[in-house]
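With one protein chain withheld, the remaining protein chains of the complex are depicted in position.
Letters A, B and C name the chains as they come in the text, with residue numbers starting at 1 for each one.
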């Protein structure tokens, strides 16, 4: 049923350039959520931060609040890296369908939860082993959920032919393998919590750094140069 | 008075591609509001959440705060579904007028209120029957208001010829019928509160799921596939 | 010095389509600020609202908090109307310069202050006459500041030839007269505070309604219809 793009049921509706606008709007909307998540932790610093602590001297209060800063930096790093991955994956998406939008909403649901679980985690870094492991597990759940739906989004986009037809299928597979690796690395970073909770957080940051250096599907500095 | 697009009163002003930009800007602006609404509940979790509760043990405090999580998930589900519907409807809008913008602002007014009424509702899930019904009724008011102005927007856009002329009028009518059904389903989900308030919330989630599977006017996976 | 578009100083740089992108980015950025302002009051309801009031019964607490709802609705109405006006004015802008961006930032500065002064005003509706007049004057200051820089933006854009050349100069003048009227109407609405503060708020809402019905420079339903 060629031409019935956008709906079935026998309705006619020819669409042309709206496709690109569809994908662009999903990006704009997602960027709104990412933008708020990236700045929420700073608002949190502002509102419950050291400036509000009564009894201490300022230098002490500032130093004492280091887990808040750590939570801010880690949330920013994780959410920033997921934004980058989102940006890199959606560059290849030229059409969207209802299911892809729903999967994207589920990615955003877990992204929006990161500040909460990151804050819980940082609040309990000085707590007992039970608190540390419980909050680390909750944090893991958030990033695993995000990772799961990113993987499902890509799998769906590949299966339904929503990607740019000019995209090399081998590259699409390489991207799929690379993002499939991520939940396992998250699990590894979580496991370190049984050794030391602060080491575990550093492992998450290492993981982010690993994905920032680039790989299949990322915008490559060197390739861009050689193409110039 | 052909050519006097955008104003009457005898002023000349030829407009071409600005029309599409008009509609795109409304989407961008609406997406900003949706994005904040989707993340606001997470900020709320962060600020008044279990991490701030003093006297309890952490696992207890976390478990005790389940209504906050429920409010977060339901707000995200409702607002996410409305975003999806907004996205699907606005794909067909190619021109805007003052009234459509005002109707869209009124949709956003009710969207922005959802976190507040959802939070009220979740706070009173463990309260008496009066509190449960009052807060459920307030919540219903918010989603009914949103639904009313979505229906008015579509009706206005159809009546004033603001939709893509290539859109099948039968499809436009099918979309109108489908979104007209929504307030009645909201009322049904509300009525369940007299049986059990938690069941009522689950009914809202069911309703969201029903609209997510797709129907006339939605981006259809199968249609997109057959067109490929 | 033809062709030296975007800078002087003897540097060569040919620019083509970036102009439209420039104006579009200003709109996107402004929409981000508007979106946050529109939802901020809802967050405020959520955080200091009736749900948090301890000693009262819920129906009482909800009824007692009516000034918060009023502040929410008025902020939404004012900011929504300014967004609409911004949307209508920027439709005609095809180029931007540094000064226009600065003037736009100053508009946004006052827009961002509206929630604060609206909240102050609503908090003092039940206070003494001094509090009522002081907070009403502060609120007036915010909307006058916004109005001033909207007027300056339009004046600058007209004077520097940043508007669409196809725009009828008589229309540009009519728009200028119409937005120049606004600060005087704001002053009128403020003066009512000496009679009754709640009446004064209603006068602001009336003023918003007056600008929503449309006039020169607005998207006109009838014109759009006749052009169809």
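What we mean here is this: contacts are C-beta pairs under 8 Å (C-beta built on N, C-alpha and C of every residue); 3 or more make two chains touch, one makes a residue touch a chain.
These figures come from a predicted structure and were not determined experimentally.
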Out of C:78, C:93, C:108 or C:167, which touches the unshown chain? C:108
Of C:58, C:74, C:93 or C:162, which residue touches the hidden chain? C:162
Option from C:81, C:124 or C:200 whose C-beta touches the chain left out: C:124
Where the unshown chain meets chain A, residue by residue: 24, 27-28, 31-32, 34-36, 38-39, 41-43, 45-47, 49-51, 58-59, 62, 72-73, 76, 80, 83-84, 87, 91, 164, 166-168, 170-171, 174, 212-214, 216-228
Determine and list the chain C residues touching the chain excluded from the picture. 1-9, 11-15, 18, 21-22, 25-26, 28-29, 31-33, 35-37, 40, 43-44, 47-48, 95-99, 101-102, 105, 108-109, 112-113, 115-116, 119-120, 123-124, 127, 130-131, 134-135, 138, 160-162
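Rule of thumb we're sticking to: only the chains that are shown with their structure count from here on.
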Chain B onto chain C, same sequence, C-alpha superposition: rotation to the nearest 5 degrees is 90
Distance between the centres, which are taken as Cα means, of chain C and chain B, whole angstrom: 24
With chain centres taken as the means of their Cα atoms, state the distance from chain A to chain C in Å. 34
Can you list every residue of chain C that touches 2 or more other chains, as numbers and ranges? 32, 35
